[in-house]
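Inspection log for the structure reproduced underneath, given as structure tokens.
Note that this complex is displayed minus one protein chain, with the remaining chains in position.
And then subunit A:
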Amino acid sequence: MSGETQPENSADGAPADELIHKIGKMTRMLHESMRELGLDKEIEKAAEAIPDARDRLSYVAAMTEQAAERSLNAIDQAQPLQERMESGAEKLDQRWEEWFAAPVELDDAKELVKDTREFLRDVPTQTKATNAQLLEIMMAQDFQDLTGQVIKKMMDVIREIEQQLVQVLIDTAPESHNKEELQQLADERSRKPQKGGDELLNGPQIKPEGTDVVNNQDQVDDLLDSLGF
């Protein structure tokens, strides 16, 4: 229409800044109502749970990275062992091939036999070392259990947040919506059997501070010793 930047009139003709004033008042009223209903506390709780969820994710990331490094380091150790054994065996085999093609002096054969025996005697040492690295790789997979437990706990936290937020939406929904229906849906979705006595089911400690937490097996042993077990 015109190139003016004059604010347009609303339907009942009141100027725009009066409209803005009305919106401001409504927002304040909404805020007050939420406070009276205690809903702002719910949102606060939900917001507080988010750093906890972040910590858990960070723990999961750290554990998976650690496991990957451990495995890769073990592989770095084991591969040279295998390669050395392989090339050692090939060299010896080559020398035997040559010997069989043209059987030579006893002294030369003696040397080959000595070297071969030495190689054979060394094999168990090499395979044990490789096996130890394989064991290390296997142990490194323990992250899966720990991260799995933390992720499970995080699902609970997220479910809790979702519940709070949905509840806020329901409680503030305009009357035209079928509140009861919405509440029922929300209750169904949030149904999770609450076990009593969950205080001992905390899963892995993602933050090893605190005086009521043990950080390693030695501390466990010390505590048991002090109790006389």
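To be clear about the criterion, a contact is a pair of C-beta atoms (placed from the backbone, for glycine too) under 8 Å apart; a residue touches a chain by one contact, two chains touch by 3 or more; residues count from 1.
Please note the rule applied: contacts and distances are computed from a predicted model.
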item	value
Name under which UniProt lists the unshown chain, selected from "Monovalent cation/H(+) antiporter subunit G", "Putative mRNA 3-end processing factor", "Iron ABC transporter permease" or "Two-component system response regulator"	"Two-component system response regulator"
Listed residues A:Leu19, A:Ala109, A:Leu146 or A:Ala186, member touching the removed chain	A:Leu146
Footprint left on subunit A by the chain that the document does not show	135, 138-139, 141-146, 148-149, 199-205, 212-217, 220, 223-224, 227, 229
